[in-house]
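Notes follow the structure.
Removed from the display is one protein chain of the complex; every other protein chain stays in position.
For subunit A:
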Amino acid sequence: MGAVRGISFPRAPASRGHPLYRKTRAAKMVEWTDFERETIQNIFAQMDYEEIGPAALSRCLVVYPWTQRYFGNFGNLYNAAAIKSNPLIAVHGKTILHGLDRAVKNMDDIKTAYKELSVLHSEKLHVDPDNFKLLADCLTIVLAAKLGSSFTPDIQAAFQKFMAVVVNSLGRQYH
């Protein structure tokens, strides 16, 4: 065997505007089946925002207590009962759930739809994007409790796919 040649790496271009930095990946759209689209539209058309929003957020704060760090100004979060009856949390839960409406209306480009919200969560609110998935899981469980046996595996799959896209989009603008 001959001697191993040294590997040389190209020198990094000086400017970020250099063609080498241009993103050439083809834009990848999320593909939705008709069933998935219908399922998402149906779920949100029948959604009781007053009930589900607060339930999902308060559950997240109980099940994953480290998420409480983002709610320092919200008053008493001392125990599950306090969290459940906290009016500021209730209002915010509803706000968050309505925040999903944007994705429901723009399923073909959720990434763009959430660009500003992503920046907000990163630069202003400083939320660890890991937590978005935790809230999504709590929302899934609350929805399952509400829908019972009509929350079939196929519907669960469609809903979780939708939430995964939302969660991914919200984490995109972090740097």
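Note that in this section contacts are C-beta pairs under 8 Å (C-beta built on N, C-alpha and C of every residue); 3 or more make two chains touch, one makes a residue touch a chain; residues count from 1.
One rule holds for everything that comes next: contacts and distances are computed from a predicted model.
Look at the chain that isn't drawn here: its UniProt entry, checked against "Hemoglobin, alpha embryonic 5", "Small ribosomal subunit protein uS11c", "Protein MAK16 homolog" or "Septin", names it "Hemoglobin, alpha embryonic 5". Considering the full assembly, A:151 is the residue among A:44, A:151 or A:174 that touches the omitted chain. Looking at subunit A, the residues touching the absent chain are 58-59, 62-63, 80, 83-84, 137, 140-142, 144-149, 151, 153-154, 156-157, 160.
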